[in-house]
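One structure below.
Here the complex is missing a single protein chain, while all its other protein chains stay put.
Chain naming follows the written order as A and B, and within any one chain the residues start at number 1.
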Amino acid sequence: MIHWLKRFYFLGIGLFLALPLIVVAGVSVNAKQTLAFPPQGFSLGWYGEIFTNPEWRAALVASVVLATTSAALAVLIALPLSWFLWRRIAPWANIFQVLGIAPFTLPPVITALGLLTFWATTGFYGQPWTAVIGHAIFFVTLPLVTLSLGFSAIDRSFVEAAATMGANDRTIFRTIVLPLILPYLVSGYAFAFVLSLNEYIVAYMTVGFTLETLPIKIFNALRYGYTPTMASVTVLFVFIAALIFSLVARFGDLPKLLGAMASDEP
Amino acid sequence: MKREPPQSIADYGPLFFPAGMLLLFFVVPFGTMIAVSFFQRQEGGFYTPAFVFSNYERFLSAFFGGVLGFSLMLAVTVAICCVVLALPFTYLLTKLTRRLQVFWLVALLSVLSLSEVIIGFAWSTLLSRTAGISNLLVRTGLLDQPVALFPSFGAVLTGMVYQALPYTILVLYPAIIRLDPTLMEAARTLGSSPIRAFFNVLVPALRNTIMATLIMVFIFALGSYLLPQILGRPQHWTLSVLITDQAIYQSNMPFAAAMAVFLVLVTLGLVALTLLVGRKGEKA
């Protein structure tokens, strides 16, 4: 009885999570420009539309460029910071760790509004590059958390052993620290990338009128004209997220990244 | 290589860029926002430096009080629904094989990373008259004709629970997986049924975790602002929606900033509460 109850529960939650996506996937293959479900006819044309329609393609490119660069910037901020905190005894520097985690913990509208007033005051409001900085600051939390976790997992005797064998600080970083931290670096980048791809409010409030990212484009389409392309983009996004997180799980230790104990611990 | 306090300016080198970025693009904007919240609004969307409390006073009206009350109530409801659904699920999840756990974690992360826009669109489709579940009900003969199930409070709540549920599970996951498995086994050997053991042993053991999770999910839900717009009516709009509305469409930055500062204070108060609960948990 208990066994069936368990299965039923997993099925229920799974269905709840999957149902909207199933319907959207159904809508995305409609033959005509209608949001009907079950779909009327079958066509993959709306997937082609993402790449052939200049507006959707521009939004896709804008989103991918934004996600690629802002995640890279977030990692560039997080790596030296988390390395410094691990390498040195400087308790006061933990304030920067807190500052790095704050934007993600507060409601997003706060960071968005802060950046909006800042760019408006400094006269850069609407410049597309401001979105890169905005997302990097907003998502720096993710590489910061994965890297801190990664550093705490490095046995300090590795570093000491390398020093006794003649490695200086720089060599140790290049030959020991970097290879050991790499999986955490990649995971941090992946998390920041996927979330930046999906982010709406910071991008909307800082560059909403000059740069149309995919989430902004979908929202505008929701208001001004439904099209099944919205559905195909959604399916594409779910696919990308699932693919990237599967890769993280394949090459890293996902349960450990999410805070569970290391799988090889007794 | 010794781990020691920095000795020279060069030792601080790695800190310069991250600290500079965070100060310039988080602390300064945050300060700017606080400053603007005291500024005087001019007609036509501009504002001039001043030190007035009028933006905060305006906030004390019945209308905004109502919005605040609704926002808090909505976030509390979402938090409770999520924790109630997530707690047994996360417990069962930690009992699965590693492969299955990873599968679920990937699925949860994928849903969690979805844009609010996409979640809003997906649920609006699912609840719509043309493509929604009501069509299925018509086919099975339970309904005469398809109906739109949104905009409505139920739709907003469902959408927000959908958005926050993966977050809740991922917050609970580390705490539950670290729980001593012998706790449940001991209860079982003493004759408790699995379900009774869950409520009599596991839930009390996780009391502090559950409190902390409720608060974290509450803050998470407080940040939601697109779902109330897409799935709800104007009376379902939250403080986040009003802040955006004032900033972008009403061009009243000082008022938007004042509301944002207030939202920060509420959130920080709750974070402090979370930490307090956490600290008590350590002592217990």
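Here, a contact is a pair of C-beta atoms (placed from the backbone, for glycine too) under 8 Å apart; a residue touches a chain by one contact, two chains touch by 3 or more.
Keep this in mind: contacts and distances are computed from a predicted model.
Comparing "Phosphoribosylformylglycinamidine synthase subunit PurL", "TatD family hydrolase", "Oxidoreductase" or "Polyamine ABC transporter ATP-binding protein" against the UniProt entry of the hidden chain yields the protein name "Polyamine ABC transporter ATP-binding protein". Among the chains on display, the ones the left-out chain touches in the entire complex are A, B. Although one chain is not drawn, the whole complex shows that of A:Phe51, A:Trp129 or A:Phe158 it is A:Phe158 that touches it. From the options A:Ala31, A:Ile50, A:Ile176 or A:Leu247, the residue with contact to the chain not on display is A:Ile176. As for the chain not pictured, it touches subunit B at residues 1-2.
For subunit A, the residues touching the chain absent from view are 155, 157-158, 160-168, 171, 175-176, 179-180.
One rule holds for everything that comes next: only the chains that are shown with their structure count from here on.
Interface residues of subunit B, counted against subunit A in their complex, comprise 1, 3-6, 11-12, 14-15, 17-19, 21-23, 25-30, 32-33, 36, 85, 88-89, 92, 98, 101-102, 105-111, 113-126, 128, 130-133, 135, 162, 165-166, 170, 173-174, 177-178, 194-195, 219, 222-223, 225-226, 230, 240, 243-244, 247-248, 253, 256-257, 260, 263-264, 267, 271.
Subunit A makes touch with subunit B in their complex at residues 2, 6, 9-10, 13-14, 16-17, 19-21, 23-24, 26-27, 34-38, 76-78, 80-81, 83-84, 87-90, 93, 96, 99-100, 102-103, 105-118, 120-121, 133-134, 136-137, 140, 156, 159-160, 162-163, 168-169, 172, 191, 194-195, 197-201, 205, 208, 215-216, 218-219, 222, 230-231, 234, 237-238, 241-242, 245-246, 249, 254-255, 258-261, 263.
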